[in-house]
Structures are given as C-alpha cells and as structure tokens.
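First, the structure itself, so that you have it in front of you.
Here the complex is missing one protein chain, while the rest keep their positions.
Chains here go by letter, A, B, C and D, matching the order in which they are written, and residues are numbered from 1 within each.
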Amino acid sequence: MNGTKKKITRLEKKFDRILMREDTGLIKKKKGSRAFRKLMSNRLAVAGIIIVSVILLAAVFAPLICRYDPLKLDLRNKLQKPSIVHLLGTDQLGRDIFARIVYGGRVSILVGMGSALTSAVVGVAIGAYTGYKGGLLDNIMLRLSEIVMAFPQIILVLLLVTIMGQGLRNLIIIFTLTGWGGIYRMTRAQMLSLREEEYVQALRAFGLNSFAIAYKHMLPNAVGPIVVNITLSTAMFILYEAALSFLGLGVPLNISTWGNIVNIAQDLRYLQFFWWLWVPGAIVISLFVLGVNFIGDGLRDSADPMQQG
Amino acid sequence: MKDDDVIISVKGLETFFYTNNRCNKAVNGVSFDIKKGKTLCVVGESGCGKSVTASSIMQLLPKLSRIENGEITYHSNEGDIRIDQLKKNGPKMRSIRGSDISMIFQDPMTALNPVYTIGFQIGENLQYHTDLNRAERKGQSIKLLKEMGIPLPEQRINEYPHQYSGGMRQRAMIAMAMACNPKVLIADEPTTALDVTIQAQIFELMDKLKEEHDTAIMLITHDMGVVTELADDVVVMYMGNIVENGTVDDVLRKPAHPYTKALLESIPVLGRGKNQVIEPIKGSTPDPYNRPKGCQFAPRCPFADSSCQVMPDESSISDTHSVRCLHPMEAV
Amino acid sequence: MSEARETILTLKDVETHFPIKKGVFKRTAGHVKAVDGISLEVYRGETLALVGESGCGKTTLGKSILQLVKPTGGKIIYNDKATERDLCRLSQKEMMEVNRKLQIVFQDPQSSLNPAFTVFGSLQDPLKTHGIKSKAERRKIIGDLLESVNMRREQMDLYPHEFSGGQRQRIGIARALSIEPDLIVCDEAVSALDVSIQAQVLKLLKDIKKERNLTYIFITHDLSVVEYISDRVAVMYLGKIVELAEVEDLYASTMHPYTKALLSAIPVADLDRRKKRILLEGDVPSPVNPPSGCPFHPRCNQCQDICKKVIPSLKKFETNGYEHYSACHFAEEQLSQ
Amino acid sequence: MLTYTLRRLLILIPMLLFLSFLIYLGLELTPGDAVSYMISPERYATMDPAELEAVREALGLSDPFLIRYVKWLGGVIKGDFGYSLQSGVPIKDIVFDRLPATLELSAGAILISTIFGIFFGTISALKRGSIGDNALTLAGMLGVSVPRFIFGLLAILLFTFHLKWLPVGGRLRPGYEGFMDRLPHLIMPTLVLSSTLIAGVMRYSRASMLDAMNRDFMKTARSKGLPEWRVNFVHGLRVSLIPVIVLIAFRLPILLGGTVIIEQVFQWPGIGNEFIGAVRSRNYPIVMMIAFFTTFAVLFVSFLIDLFTALLDPRVKLD
Partner (left out) sequence: MKRITMLLILIGLVLLVSLPVFAGGQNEAEAPAEETAVMEEGVGPTNSNPLSDLRVRQAIAYAIDMDTIAETMFDGMVLPATGRVPDGPMKAPGLNRYAYDPDKSRALLKAANWDPNYKLDLGYYYGDQMTVDLMTAIQAYLSDVGIKMSFRKLEGDVGAQLNSVPTDPANGPSAVEIDLGYGGHAALALQEYFNVYKTGKSAQYPSDPKMDALIDAINATADPVELKKALFEIEKYEVDNLAAYSLYYMPMFVYESIDLNRNGEIYGNPQYNYDWNIQNWTMKPESNGKMVLQTNGGPIEFFQNPWENPGIWISNKVLYDRLIACDGALTPTHGQMADYELSSDGMTLKFTMKDGVKWHDGAAVTVDDVQFSIEKIILAPTAHKVLLSTFNSIKGAEEFIAGTADHISGINTDGNTITIEMAKLDPNILLTFTQFAILPEKYLADADPLKMLQSPFFQHPVGSGPYKIGKVEMNDYLVMVPNEDYYDGVPKIDEIQCYPSFDSDPNVVKNATAGILDYGFSKNPSEVSSLRALDNIKLETVDVPYTRILWFYQYPKK
C-alpha cells in the first residue's frame, strides 16, 4: 500500500493534520459567524485590517501622536531632512511632514469613506427599490446609471468640479453623484436575483408592501456585496482625490490631504531632490488603499460560499 | 480472485473531504462489485456518499479530497489495474477514463461545455482514445448520435448544447460516454433533472445499450422506483456506508436493514391507492461533521439499542445478500 | 361524494401569457402561453392536484391564482362563503384581505426562508400586516404554529441555516398557516426533499388539512404522490388541462393518451407492478409555438388526422359514477384499451 | 442581429441627447465663459461692459441658454460639430487631430493589459494558493493601489532622468514622425496606463478562471480522459474569457478617464489633454463634442464588445 504512495505534498500534510484532529475530537463546532472566521483566516485581509486600523487610529488620534501643528510654518527650517526633531522632515514651508500626513489622513479618509458611504446610501436606496419593483422607474434609473457610467468618471468629476467649485463638501457630493451608479447596479442585480427567492414570493403572497419587502426583508441579504463595494469604492475615491489634486482640482491646496501632499511631486525639483516631501505620502496613500483593497477582497471571499479553503 | 464477470471491484474504499479545515468522511469503508453487462444501482439520500464513490472510481475527486484507504480494481482485458494507485491525472488514468470507464452526470446542461458544439465534444473523446482522423471522427460522432436516437444528426452535430432540449442533451452526453465503447458506464443520477417521460426514454436507451454492448452500468439514484425498474444489483448507502447489498430481489423483497425497509415504507407507490399507509422515518439525516457513534442509522432506527453504539460489520444473509446491521429484519 | 359540493375557487378561461419582445422597437412578437385558457372549479375541503411535466404551466397557474403573476385573461373567482370576488380585478388593498385566505407553500426549502431573519422574524411580518399588533401575541401564535408542524416552540429564535431541509419546509407550511387560510397552494412542496423526509411532510400536510378543514391545490410532477394525497387530479399539458378526474378514477379509467404515457413512465418501487412503458417520442413542444390541433398530437401514438387540425375541448364524461373530463378526440376509445 | 444592432444604436440617441443637454446645462452653470478666459484678468478689469458684451455677441455667447443649445444641436444634426470658440477651428478637425494620439495610447494599453492580464490571471488561478499566485495577487493589488500619476512620475524619474532611455514626453518631434520614431514616446505612457489595467484584468480573469474550473463540464472533460492542459485551456480558459471580455468593455470608460491623467503627466497631445484645456477655458463646443465623442465611443465599443461576446459565447443571442 505505501510503497507506491506518491510523495507527500504540502496539501497531503495538511489533510493528515486535519484528519488527526478530527479523529481525536479536537475540532468542535466553531462559534461565531463563519464569514468572520474566514475573514480572519485570510492573511492578506488581516494585514489589511491592521494597516487600515493603524492609519485610521493615527488619523483619529492625531493630536496625541503629533508633536507639531500641521499648519505651523517654520520658514527658516524648511526642507529639513528626516531627523529626530522632524520624523519625516519638513516641507517647503517648514511644516512637519509627519503631522501633515497624519492630519491629512483625516481629510482623505473622510473624503474616501464619506463618498463611498453616501454613494452607497443613494445607490442602495434606489437600487433596492427599483430592482425589486421593476417597471418604468427602474427603466429610467437604469438608463440614467448607464449614462453616468458610460461617461469616463474622471471627466465627469472634472466637469462637476468646474461647475460646483473645489472644496471638501463639494468633492463628496461630486463623488456621490458620479459614484452611485456602480453600487446601484450591483444592488439592483442582487435584488433581481433575490426577487426570485421563494421567501420573497411568500411575503408578496401575504400582501406585504413593497417597501417592507425590499428594504426590510431583501436588503439584509444583499448586504455582503454592498459592504465589499463600499470598501472598494473607499479605496477608489481616495485615489480619485489624489488624481484630482494632481490636476489641481481637488481639495483646496491649503488643506492637508494625502493628495495635496503627494501632489508636490509634480515639481521636478521636489521629485528629484527632496524625496521626503512626497515619498512618505505616496507610501501612506498606497498602503491605505492597499489595505482597504485587501479587506475588500477578503470580505468578498468570505461572503462567497463557493470558495473554500 | 473474483469471478470472471466482475469488471470493477471496490474494497474498503474510504474517501474523505477536507474543506474549511474540517474532515468529512464522505465514504467510509465501502465494498461492492460491478458486474459485466449488469446494472448496479447505488441508492441513497443526498449526502450518503454515492456520488463520491462514483467520482472515486473515476479519480475525479475535487482538489480538497483524497482516497484514504481501500482498493478500486479494474479487471481489464490486460489484467487487473489498481485505479486507486494511479496518478490522478496521469496518462494511465486518462487512457482508462472515457475509453474503458465513462461517466454521465446529473445535469447535462452544466456538464456540457456551452461554448463548443456537440460534435466537437464527442469528437474530443474519439481524438484521445482512437486513431481516427478528423473526418472519420465526425462520421463516427454522427453515427453515435443517430444510435442515441437524435434526429438529423448530421445537422445537430454542429449545434451547441443550449440548442438541444434537456433529453437530447442527456442523449448527447451518453453518446459522448459511449463513444469508445466503454466497459463500464457510470451514471450519476442521469435523469434527476429530466421529466418522467424523458426519463423513461433515457432508461430505455440505457437498457438498449447494456444489451447491445454488454456494458456494465453503475447507476446512482435516490429513487426506489428507478431501482425497481432497472437494477440487477442494488447497493443501499447511508452516511458513507453501504448498509445493504444484494440483487434487486433480495433487497426489495426481503429488505434486511431497517433503513432499507423504512425507506420502502415511506414512499407512496403508484397504484396502491389513496389510502395506502406510508410511514415516515423519524428525524433527519445527521450532520456529516457530527456523526453518531457506531451505526449511523441508530438514532433514527426503531430497533436500535445500546449495542448499536458500535459500527456493525457486514454480515451475509445469502450468497448475494449482505447487510450491515446488528438487528437485521426477518425475511417476510 | 355528495352532489352539493361548495366551490371555493372558480377559474374561467384563465390565461397567463408572457410577451416575447422582438425587433428594433421591441414589438411583441409572440407570447409564451404558459397558461392557456383553463377553466376549473375547486371545491371546499378537497385536494386538487395539478400534474404535468416541467413547462406545462402548472406553477404559473398556481402563482396566477394568488396573483403573484398577473393573469392576462379570464376570471378567478374566490368564494369566501359570503361573497364571490374576481381576484384578477381586486385592488391591492382588497387583495391583501384575500391573501388572509389564500396561501402558498413553495418548493425549495433553501430559498423559502429569509436567511437574514430568525424564524420569528420571518413569520412575524405577515402577522403584523394582518393586524396582530402585540409582539407577545405574535410570539404565541408562531410558537403554536411551530408545534402544530411538529417542531418545538423555542426553535422560533433560530436562523434558517440551523434547520434541515424538512424542518424548513415545515416552517414554510407553518408560515402559510399563520393567518389561517382557507386554501393553500402547495407548489411542488415535497419535490426537493429527500425521500425519507418527503413522507414526513406529506403526512403532515394530510393531517393539517384534516384538522383545519383546508383546501389544497397541490402542484407536482410526481403522480405517486398525487395518488396518495389528492382527491381530484388535473393533468396539464402545454398550458391546458387535458384530463381532470377523481384520483382513483384517473388511475383506473385513464381517458387521455398523455396521462396514460405519464402513468406508465413512472418508475414504481414495487417489483410486482413492473410494467411495459409507453414511450413518448421527443420533447414537450415550446409553448411559444404550440402545435396546431391537439397540443399532444406530435407525441401521441394514436394520432389521427383530426388531432392535427382540431383542438379538442375538455369534454365531460362519466366513469364509475364520477365526473371525468378529457380533452381527447378519442377519449372513450381510450377506456376500452 | 441586425435588429439588435439597430436597436442598440437607436437607444444611443436619447441617451446622447440627454447627456448633451446635461453637459450644456452644467457648463452654463459654471462661473465664467470663454471670454473671461480669453482676456487676462488684469485687462479684463479695464474693459467696459459694452466692450465685453460686443465680444460675447461676436462669439455667439449672448443668446439665451436654450437657444444656444438648440443652435448647437441643430448644427450637430447637420453634421456641423461647431467651431472652437477661441480659434474658430472646426471641432471635427481638433478632435480628429487628437484622436490618433489617444487611440494609440489606449489601444496599446488595452492590448498589453488584456494579454498580460489574462495570462497572469489564468496562471494564477491554475496555481491557486502557490507562492507565484500570492506574488501575482500582491503585485496586482499594488497595481490598483498606487496612484497612477505617481507611477508616471516614478517612470519619468527612472527611465528619463536616471537611465536616460526614454524621452520625457510628447508625441512628435519635428522630423521624427514615423511610428518607429514615436514608439519611444509611446512606451512609458502606455506601460503606466496599462499597469493598473493589468491588475484589474488579472484579478478578474483569475476569479473567472477559478469559477470556470469549478464548473461541471470540467469534470466531464476530465472524465473523457483529456490531458490537463486541454481541460484547462480548451475548456476552462475559453469559458472564463467571456466575462473577462465583458469586464474589459466595462473598463473602457475607466481607461479613457485614465488617459486624462497620463496625458497630463506625459504631455501627450490627446483627447484628455484637450478636454482638460477646454474645460478650464470654458470652450463649450469642444467640451461638448469631446464628451459626446467619448461617450459615443464608449457606448459604441461596448456594443461592439456585445457582438464580440456573442461570437465567443454561442448561448448569447442578440435578440
């Protein structure tokens, strides 16, 4: 029996381990949500959660961890290299870069998450109802979303920025206006498939009103993909904020945001000779987006019962 | 050595699944024989391990599973081949698959590749197991389709699966499986997705093929009616074990295992009238990750006692009939 | 059977057609005639089975009765002892009242319960909508219901994934019962269950019916189950009823070749009743382009010229003292075969 | 097929109408007009309102909003796409002048990202859980997480200033206008643009391939005794391609949006650059037409992709 047995692979070893534990009765029925456990067993997702939490906490508790006021100018000490005094050095106005990044995170994350949440609220509210109800309203919203989505988003954003002007609140509104389409369509698709579920038909057979069916009974079952979508659009909007800053149309330059910090790299002199002005910002932005994407992917995997691991 | 008419013998097969860091002992010590030119029906409820057994024979198990123990022997013309010792997708295994042992699946809609024509998919089988050239393969495919009762095969060979109706798709599947005249045809619930009138057609076809080609058929089903109509031998499975094994007469007329008996009594039978008495089996199938100790059926069995805490051995009732129970039913 | 049977539901020429849109401007190019002119009476207290193969329109008919799918034609008159109302012409509010009396049990135990809610959560909203305002009262009612389907009261706080298929199906039945309906449409209610569970549910349905004096419309493709549970059977083919009879009568004196073929095709789990199968050729034709004349004629082994031209109507016969309807030009000849 | 094509094209009309109206309205709401951009702020202050009005009048800016819109629309219907407010050059000429540049860039990026994305994604799926798979997944994630302009600037820093391999930007140099001369200019923008796209395509084709690998017909193919490569590539890959192609179609708007940034970074004289310039200078006719063209292009290409999907997937009937 064993003579011809193939070499033991990594997988086989894993199998043996599971089998042994199963036989000795070590594996008990686990408590808690299966999805949650699965998320926690996804190494990248955990890394993402750690990265994002660290940056988030730093931003929220910025006054506790920053020695300097991010707005405090020190013209005589501008462009200082990273040192003990200034952890990441100072910028062209002598502001502490570490403090700027930490405080900038507040605005950038607010823009990213706020826009993602508001567009989710809009998209889900419309998508859930029209997706369930169908009919003319559904048709109109579908066409509308097609128009919004057929248009290159950044171009639409640019148009809106010129119309509405720059500013934090405007940016969130603009991102919402341009970003609701994706989540709307996803919610709608979810509702379309949920609509065929028999419990929905049963509720209709009881004569429940459409709002209750759509929002109370169906929506909770579409929440998985919606959360994934919110996560991923948070990442997207943070990148958009940076891109808009690059084009000079983002949040006004006097407010520290990650985009505005990194934007300085457009100036070749800073790009080439004063790396500390933009490299830390670029790293933080990329790390945060990476972390959020990790979480989003992890959530997607854990919400998907098809994938086993 | 087994008698000559056995084509595949399975002995003590154990196949476990390892998903989500748990181990499911889907097939836990199963032994039976498939005989030449006979139909073996494997019957059981969902999750009893009948499909896994079939997949084990074909070595078509998913990645996160493996055959732990046991022997699967294919008694070929060139001598015995231990299938369980072959490399999963190695050349030897591949030369057996589709040529000596073929398989058809439950839902022909998903089992056929939607983007290739039926002709292409049948031709593929011929391409890898025969020396026929392209034109000959096409001719052979048309012949096969005709034999399966598909009208206008010359035309339909160029059609895609979605252009076929459900019954026709299953016929095409069978044509594909029969392309190289296999010794054994494993049919995994081939008619579950079909209507009864179509099911009758498919069974008729399978019967005909069995007669004409002397093919052994391993038919997996959950329907006792199907067993009654088609089987020569019957294997009843419950939670990864064979609980009863015998000829169709043995098992249906003199069910020895309480599970078999209960199963037969719980289904309404056509023709017995409106007032027939059916007796439900109490409880439900246990969670495979939380199996009862000993006899798997014990918690639902009206005859169970404390001795059933130990897995009973297989015991013979007659030459052809065996049962895995400490309290086998008296023959009626 | 007494002659003075009270009708609870009368279907008159019910049609449910789904349009097929084609062309540049999405003109309606044709219709899927899922339900095509069905007239039927359902009597209070009986179990009427609708049988047929997939695509024959039986499920659509069931949903049309509850207005889950809007019928495109005909009348469905519901008689709640006091009034007779055409369900197709009721406003949403009126329909809600009727919904108290008409309920449905679905096929798939996987999707019949909302995975996001506990059993109590799933079942309480219908009660709320139908006027039971106090939570304690709702808990009591749901507890009682669970007990009536042989489950435990405490199980109302569990989520659907904690139940087996059979239990879920029983909860589905409990839900249908929750507002004390007169009539329940059972849409393939046992088809997706394992054999050992099927019996439990069948028995439960039969017991509940007796207890509560319910009327069932039992939709299924399984004639064995039909024989066990129903009083009368309507056999459907391509959106039409081809035969309608008391259950024993249907099996004993089949008057339509399709019913015959159907009966013979069913594998019977009884070695002593093995029989010769009547094989039908081909598949069920598409309901978009039903064949001319008798819809069954292309597959019928007794097809005559008239069958290809004239659509047979559902004619009333009498066999063994019962009413027996058949839509075959040669219905009486069938008896003698 | 023909009717489907016709219908799709007909649906485009109201969509484009609506869109054009929205954009026109939007631009109307923006502060300022072409005049205030044509004249420097310092001089603007010293001009009489009457003088300004004269300039506006001459440029056709003083009509009421709706009349201007209808005029513009009438022109478009007659095939007259209008003229740049500032130079009077027919917009058709401007757009067709810029279009090749953007097409070059996006075609290159699509090509690269499709080929490499599908290749890496498929490999990743086949070797699921391996170290290579993890590395590719990580790289892909990085690709979508780093702001694109950072990529661009880093590329310039590396390839132009440190290695001195590639030109800094632009598309044409006097006397060097053949394709081979343009190629060095094309390399960086194309690669940077495709980097994020590759990541997306890769992630998606990996998921799609994994999905295909779980399908029943793969088991059927194995049960026929086919070798693994044939099972994976002939059966699995082919089916997994369909949703990937659809995804690429959906990404087209993103791609066009992406070119805006890339064209800025690399001074690429394409549509995106023109658009930004026109938006900033309130050159309505140009903004309108570019918005129009891009939307039309996106809708049209997605329609082509539909047709293409129908070719790939026999199940899709376009009626």
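One rule holds for everything that comes next: contacts are C-beta pairs under 8 Å (C-beta built on N, C-alpha and C of every residue); 3 or more make two chains touch, one makes a residue touch a chain.
As the structure is a prediction and not an experimental result, all values here were calculated from the model.
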What shown chains does the left-out chain touch? A, D
Going by the contact rule already stated, which one of D:58, D:158 or D:183 would touch the omitted chain in the full complex? D:58
Using the definition of touch stated at the top, determine which of A:56, A:144, A:173 or A:212 touches the missing chain. A:56
Across the whole complex, list the residues on chain A that are touched by the chain not included here. 32-33, 35-36, 39, 56, 59-60, 62-63, 69-73, 75-76, 78, 92-94, 103, 106-107, 109-110, 113-114, 117, 162, 165-166, 220, 223-224, 227, 230-231, 248, 252-256, 263-264, 266-269, 273, 299, 302-303
Going by the touch rule given at the top, which residues of chain D touch the chain that is not shown? 30-33, 36, 38-48, 51-52, 54-55, 57-59, 83-84, 86-89, 94, 97-98, 156, 160-161, 167-174, 267, 269, 273-274, 277, 282
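In this text, only the chains that are shown with their structure count from here on.
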What chain lies closest to the overall centre, CA atoms only? A
Could you see whether A-B or A-C has the larger number of C-beta contact pairs? A-C
Which chain's C-alpha centroid is most distant from that of chain B? D
Approximate Å spacing (C-alpha centroids) for the pair chain A, chain C: 48
Just the number, please: Cα centre separation of chain B and chain C in whole Å. 33
Taking the touch rule as given, give the residues of chain D at its contact with chain B in the complex, in rising order. 215-217, 219-228, 230, 235, 238-239, 242, 312-315
Going by the contact rule at the top, pick out the chain D residues touching chain A in the complex. 15, 18-19, 22-23, 26-27, 29-31, 137-138, 141-142, 144-150, 153, 157, 161, 210-211, 214, 253-258, 260-261, 264, 272, 275-276, 279-280, 287, 291, 294-295, 298-299, 302
Which residues of chain A touch chain B in the complex? 4, 6, 11-12, 14-15, 18-19, 22, 27, 29, 34, 38, 308-309
